[in-house]
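All protein chains but one are shown in place.
== chain A ==
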Amino acid sequence: MESSDEAAVEKCRIHLRPGTLRDAPPATLHLLPCEVLVSRPAPVGRFFTPAIRQGPDGLEVSFRGRKLRGEEVVVPPGLVGYVMEEKGEGLVGKGFSEGSSNDNEQEQQELVEPPEALERDFDRFIGATASFSGFTLWGLETIPGPDAKVRGALTWPSLAAAVSRWMCPLPGPVRSSLTSSLLPRLSRILPPQWIWGFGAGEHNGAGGAWV
């Protein structure tokens, strides 16, 4: 209990190291239909993974003697899955140093103010240790159906988009990659009049998307 002081928690910021998002190695995730009470290393690759079979109705495996049925679930388009851990909790050696040294000095981000103003010595740090683009969803005896709550939750980002704006003034280079990744999805979610600000030379900024 380092920060039992409630006020410190309210003031605290947890900084996510952007570099870790770039370099996070892929991970294999399974969402189990049971509660394992302790979080700890586990020989998943020795006992669980080799036992998975492709059955007539999805994937089959057993865990603690119970029959599980599952299927691959893909992370919704436009999103990426990350596993994050707080620095100093289990990352000794893995480090949060920005490993890739191909950033030269001119490529510093243009923050509103220098980062040292955003990072204070009582802040905490978190980093992505792994990334994923899908996971295996397991149900007891049967594959979780279309009404499964986790499937509903995966539709949340597309609804959230409707409540809040999409556009933000973007730094130039990001703009092109954004266009390719977001625009197809945007057109599914929002009527055309909300999709603007992407046009070359146009500078509508955020204003257009706010109505």
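Miscellaneous remarks
Operating definition for what follows: a contact is a pair of C-beta atoms (placed from the backbone, for glycine too) under 8 Å apart; a residue touches a chain by one contact, two chains touch by 3 or more; residues count from 1.
Just so we're on the same page, contacts and distances are computed from a predicted model.
The listed options are "Translin-associated protein X", "Ribonuclease H2 subunit B", "Sodium/hydrogen exchanger" or "GTP-binding protein", and the UniProt record of the chain not shown names that protein "Ribonuclease H2 subunit B". Chain A residues in contact with the hidden partner, per the touch definition given at the top, are 1-4, 9-19, 21-22, 27-45, 48, 75-76, 78-86, 88-91, 98, 103, 107-109, 111-113, 115, 118-119, 123-124, 126, 128-130, 149-150, 152-153, 155-166, 168-171, 173-174, 177-178, 181-182, 188-191, 194, 205-207, 210-211.
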